[in-house]
Each structure stands twice: as C-alpha cells, then as structure tokens.
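Yeah, one chain of the complex is gone here, protein chain that is, but the others are all in their spots.
Here is chain A:
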Amino acid sequence: MTSCHIAEEPIKKVAIFGGTHGNELTGVFLVKHWLENGAEIQRTGLEVKPFITNPRAVKKCTRYIDCDLNRIFDLENLGKKMSEDLPYEVRRAQEIYHLFGPKDGEDSYDIIFDLHNTTSNMGCTLILEDSRNNFLIQMFHYIKTSLAPLPCYVYLIEHPSLKYATTRSIAKCPVGIEVGPQPQGVLRADILDQMRKMIKHALDFIHHFNEGKEFPPCAIEVYKIIEKVDYPRDENGEIAAVIHPNLQDQDWKPLHPGDPMFLTLDGKTMPLGGDCTVYPVFVNEAAYYEKKEAFAKTTKLMLNAKSIRCSVH
C-alpha cells in the first residue's frame, strides 16, 4: 500500500470528532457549537460532519465510562457480538464504525479529524499514523506553514507494537489534532483559538486540493515514537519519582543521556540513560499515569511527500 488511494480523487466526506475523551473540552465545545451552527466548517463541494463520539463520557466530564474509546477500534473489538454486557465504549465503537467506516468501503469517510487536549506542554500537534500517506504529509505541511510562526509539531505513531487502534483509524485518512497544555475539565480561550485555526487550515487545504491546486513535493519534520517510559515505582506499584523539573513542560526539546529525567520523593535525580538523544512528548499527561507512561521517547526525522493534484475538476 503506498499513498492514500483516494489522493487523486476529490475529497467528499470529512468528519470532525469531539469528545472521544469526555473531559478534553476544546473538541467537545467546538463540535457542540458546530452542530448548532456549522458555517465555519463548511466548504463548497465538501460534506463536513461534526460528531460527538462519546456522549456519555462528555455528560459526566470524564475520560471514559468503561474503557478508553481511543484504543479499541481493532478488529477484535469491532467484531464482538453486540450485547448489553459489552463495555459501553465497545458498543459505541461499533456504532461509530457503522456510521463512518468501514475503512475501504464506498460510503466511508475520506478524512476524520479527532480533536484532543493534553495536560502536556505540546502546543499544536498533528498525529500521523502512516508515514507513506502523501496526502496527509502535504496537508500537514500546509497547516504548519499557515500557522507559522506558531509552532505545530507532527507526531508519528507508526510502530509495530506501540501504534494504537484510534477512533479516527476507521477513515482512509485519520488525523489526530492534539492541543495542550490544558487541564482536564477546563476550556481555555487560547487553546480553543489554536485548535480552531488548525481545523480552518486543514479544511482550506482540502478545498484547495478539490479545486485542482497542485501541491509540489515537500518535506516535513516529524517526531516518531520509539518507546514509552513509565514512572519509577515502589514495591506497591505506587509512583516513587516525579518528572524532573528540568524535563517538565519541555516536550519536543532534546533530552540527552545524562540529563535529569525523574526526581525521587527523597530528592534524588535520575538521569536519562543510554547513548541517544531523544525528544520527549506527552510529558506528564494526566491520563497516562494509569497507562504507565510518564513520557514517550521520539526520534526526529524528515518525511517526504510526492506532489499531489486532484484529477477531477
């Protein structure tokens, strides 16, 4: 499989998901308002559907009810026999799959944007699942250029074991939009403004593409996940050290071997081992304590995209 196979056909159906995690409020707020008044997200010739994916979690302002909706869009969960005994999110995943998928179906959605917040200091982040998706690399290049000088980072989660089955992965072109730092359960105006701009540029790109504009070959810098690092824990499994003050809020900045990484409750510094510089992301994300992830190590690399042009005018 090379690039997204619809790259030369116009994009027809786009969805914008909010509330995949019910306490990440920017997406919840935007989608709820776009459901009332969607003028801002309309583009000629394009169907853009805003959608709340986890309404029960949104109502309770919690990340999830039974299990994390953004981890269960794999074949096994999607294939389970529907029953009241299934966790709420598994039932919901199947409903969403029928509405927006299946991935290669005729009526399925071309692009799904899934809106998220993080407590980490990650700024504007685009999440890419497939390094060979020319169309999305071009889109991300356009968004980054349009947002400049506001930084916009690309996080590549392509990895044999660490990639997870996201809600958006049921579309041909899944796009994660992650903006932080914002506490769970809080809606900040500055973060809202940033996410809104990211969506605007993304939709503008799709519109330009559909109108026949050619996008020449380009390259973008991406941060590719290498491994996840847990907190040091004691014999009871309780956290025994905190993200070191020198690493706190330093997402995307180089962390060298020997640099402080954790600080124990007794005041001892634990440095990064090994011999490679890494770029930490999701540093001190609240929701990842239970997933045993203090931060993720990434490596920086360039991704190239071929030129793209919509053939149908």
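Before moving on, here are some points about what is shown:
Please note the rule applied: contacts are C-beta pairs under 8 Å (C-beta built on N, C-alpha and C of every residue); 3 or more make two chains touch, one makes a residue touch a chain; residues count from 1.
Simple rule for what comes next: contacts and distances are computed from a predicted model.
Choosing from "Guanine nucleotide-binding protein G(I)/G(S)/G(T) subunit beta-3-like", "N-acyl-aromatic-L-amino acid amidohydrolase", "DNA polymerase delta subunit 3" or "serine C-palmitoyltransferase", the protein name stored in UniProt for the chain missing from the display reads "N-acyl-aromatic-L-amino acid amidohydrolase". Here one chain is not drawn; of A:123, A:181 or A:280, the residue touching it is A:181. In the complete complex, the residue from A:243, A:281 or A:303 that touches the missing chain is A:243.
Taking the whole complex into account, chain A touches the unshown chain at residues 25, 29, 32-33, 36, 61, 119, 181-190, 192-193, 238-239, 242-245, 248, 263, 265, 284-287, 289-290.
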